[in-house]
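A protein chain is absent from this complex, but the other protein chains hold their places.
What follows is subunit A.
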Amino acid sequence: MNKRFTRILATSIAAAALMGSLAACGKGSASATSEGGNEITMWTHNAGNPDELAAIKAIVDKYNKSGDAKAQVKVQAFPQDSYNDSVVSAAAAGKLPCIVDIDGPNVPNWAWAKYLTPLKLSADLSKNLPSTVAKWEGETYAVGYYDVALAMLARTSDLKAAGVRVATVEKPWTKEEFQDALTKLKALGKWQYPLDMGTAGTGEWLPYAYSPLLQSFGGDLVNRDGFQSADGALNGDKAVEWAGWFRGLADQGFMAKKSGKDSTQDFLNNKSGIVYTGSWAADKARKALGKDLAVMPSVDLGNGPKIGGASWQWGVTSGCKNSEAAMDYLSYSLKPENIAAVAKATGTIPATDEAAALLPAFAEGGENRVFMELSRQQAVMRPETPAYPFIATEYGKAVQDILAGADAKTVLDKAVKAIDANIKSNGGYKN
């Protein structure tokens, strides 16, 4: 027994030594996160997305090898779903890198929390898609290479069979046309639910996907005049009307209260007739359906069709000791060829026309040009306030409660009360 115990201790010491040696390797590379010397670190959300990560790394490599580089940029990639948590923890420990990428609607919050510093770039941002430039209190804090756009995908053959016209950017469906289309598609008897709105989605999907529908009704997440209260915007008549309509889609059997985990895949497997999704799904759908794929704009519910604006963007942290180099890198990275390379790798909408011209799919007449038009004409920025993450959470909960059958007015009043209390308790989120 004595020998056995000695063996356990020996194994423990050996294991500790192994971890020690691994730690030495690990710490060696980890120390690169510090911003000492002539190296700056850049965090990105696309670990697990090899195409986008490779495109970002290619820009970084080009910059590092260019004679004009003011510092060597080192990339550290994090998985998207947990990226914000990693940033918040690092901020709490004072360990943020020089450059971070940020989901657009979170920029005001990060700027208010002093994670970010205003950008001073040599690149001209005036021609960028407005939704790719994040501003707060008159300052630009982040800029992105691309945006994405919401749309409805369907099979042209199904629409034809149901006797429904294909909606276009110029002539989207009205609320009545949408109701009629769903009724006719359901009558075909091909699907249990003809519409898939991605109701199983969670997190940022809920405000990103459904707040534009609320806005199309005439409501909003918050009063945009000063962003001090959601009263009237989120619980007014228009908002209650939106909630009743949205819930009605489920009540009438047009959509599931909780859709499948992967709406695009379900659509491709012919489990739905129309899927409400983003431009990111288009290439996959086109590959599967070819010319039968119809890309249609969101429905005009009274105030014109709306979609959410802003995707991932880049900012410089306020603690960066070499912000001049960070700004220099970002300016370099915004060259049209770099923007085009990232948009091509990700199938997203390039931030500028110059970049779009380099991509046949997004050039005039290209198959993805429609998304660029949607982004230009219909994108509404999510409220540019530091309160947005809280508002988004409350709105997401309200959407789920409404779908579950709760009284819309009560749910929305509750959300407004929580949002207003949060804004007040944070001193109005003043700078």
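A few comments on the model shown:
Throughout what follows, contacts are C-beta pairs under 8 Å (C-beta built on N, C-alpha and C of every residue); 3 or more make two chains touch, one makes a residue touch a chain; residues count from 1.
As a convention for this text, contacts and distances are computed from a predicted model.
One subunit of the complex is not drawn; among "Putative ABC transporter permease protein", "Two component transcriptional regulator, LuxR family protein", "Protoheme IX farnesyltransferase" or "Sarcosine oxidase subunit alpha", its UniProt record names it "Putative ABC transporter permease protein". Residue A:Ala77 is the one among A:Ile59, A:Ala77, A:Leu185 or A:Ala325 that touches the chain not shown. Residue-wise, the contact with the chain that is not shown comes from A:Gln265, picked out of A:Gln72, A:Gln265 or A:Gln377. Subunit A meets the missing chain through residues 1-2, 4-5, 8-9, 11-12, 15-16, 18-20, 22-27, 29-30, 33, 43, 47-50, 76-82, 85-86, 89-90, 92-95, 260-262, 264-266, 268-269, 271, 278, 280-281, 284.
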